[in-house]
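Sharing a structure, written as structure tokens. Questions coming.
Take a look at subunit A:
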Amino acid sequence: MSAEGKESSEAEERALLRVREARKLFGGFAAVDGVSLDVREGEIVGLIGPNGAGKTTLFSLITLFLPLTSGAVYFRGQRIDGRPPYLPARLGLVRTFQITRVFARMTVLENLMFAAPGQPGESLAELALAPRRVRAHERRVRERADELLRYFNLERVRDQYAGTLSGGQRKLLEMARALMTEPKLMLLDEPMAGVNPTLKEELLGYVLDLRRQGMTFLVIEHDLDMIMRISDRVVAMAEGRVISEGPPEAVRQDPAVVDAYLGPGGQARAAPVDPGPPAGRALREEGRAHG
Partner candidate 1 sequence: MARPEPQAAEPILEISGLRAGYHDLEILRGVSLVVPRGRVVTIIGPNGAGKSTLAKAVFGLVRVRSGEIRFEGQSLLGLKPSQIVQRGLCYVPQTQNVFPNLTVLENLRLGGTLLREGVERRLRAMYEMFPILWERRHQKAGFLSGGQRQMLAMARALMLEPRLLLLDEPSAGLAPNVVDQVFAKVVEINRAGCAILMVEQNARRALAMSDWGYVLDMGENALDGPGPRLLADPEVASLYLGGLGGAREKSRETPRPGAGSEDGAR
Partner candidate 2 sequence: MLQFVATGVVFGSILAVTASGLSLVYAILKLTNFAHGDMVTFGAYVALFLNLALGLDVWWTLPLAFIAGALLAVALDGLVWAPMRRRGAGTVAMMIASIGVALALRNALVFLFGADTTRFDMPVQPKVPLGSLPVMMSADDWEVIVAAAVAILGLHLLLTRTAIGRAMRALSDNAALAWVSGVDVDRVIRWTWIVGGGLAGAGGVLYGMTQPFNTNMGWFLLLPIFAAIIVGGIGNPYGAILGGLLIGVAQEVSVAVLPTQYRLAVGFVVMILVLLVYPRGLLGQRSLS
């Protein structure tokens, strides 16, 4: 932890994503209430917090799915809020969804090929005037897609409708599809939700492997063990605000985070039943052992 001070001083210039005082009101309710955070190149940042903390809303604000009420979002030094929602992906910022959203009535291969950027064949003029160029580019896109299908072990279902895939395969497809956009930063929204332990390890492996190849991640995850294992840094949110931020170890120690998850401390206050003797020491030790 000795490097902490140095890290924060370098944070500004190295930040790939900077969110400043992001706020989102729904009616009078602040779903995101003045959130600032940075994600630096090559990092895996975990975003945690109880249900309703505003994590997914924050994702939607960063990817311009929803307009900010106030605040700013910078990606690679460029201010992007207020710009059209297709822009982030073009700049290298792509997200996945809590509940997977694949193009059900398109094949797995089509799902991937669709996401590739800069395709000349997406213009009618090019289709008419430069069919050869379109075909050549298609070939390259297909090769890249096949590569990813191999990487994610989806070759067998390449030509199936994505709607026929299992839940786990959909997760992988969504991640592969996001990778087709050649992103710098991936926002993963609960990649482990509803996933069996084997696939969880597999997904974890992919994230770590991609990071080794230079990818940056911001990950919402409820599986705290998982998030502690993969994150360089953890940001905890509750009720629309950042309540704690730092290395996993520090966030884990933060009483505010524990309170947010377990309910505020002092459980005896309103409890009509005697809570019994505290077992703090044992809990702490057990907790460390699991950390």
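The candidates came about this way: all candidates are chains of the complex that A comes from, given by their letters.
Here is the rule we go by: contacts are C-beta pairs under 8 Å (C-beta built on N, C-alpha and C of every residue); 3 or more make two chains touch, one makes a residue touch a chain; residues count from 1.
For clarity, every value in this text was computed on a predicted model and none was experimentally measured.
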item	value
Identity of the candidate that touches subunit A (this complex; choices 1 or 2)	1
Sites on subunit A touched by candidate 1 in the complex	50-52, 166-167, 190, 192-194, 196-197, 222-225, 227-228, 248, 252-259, 261-291
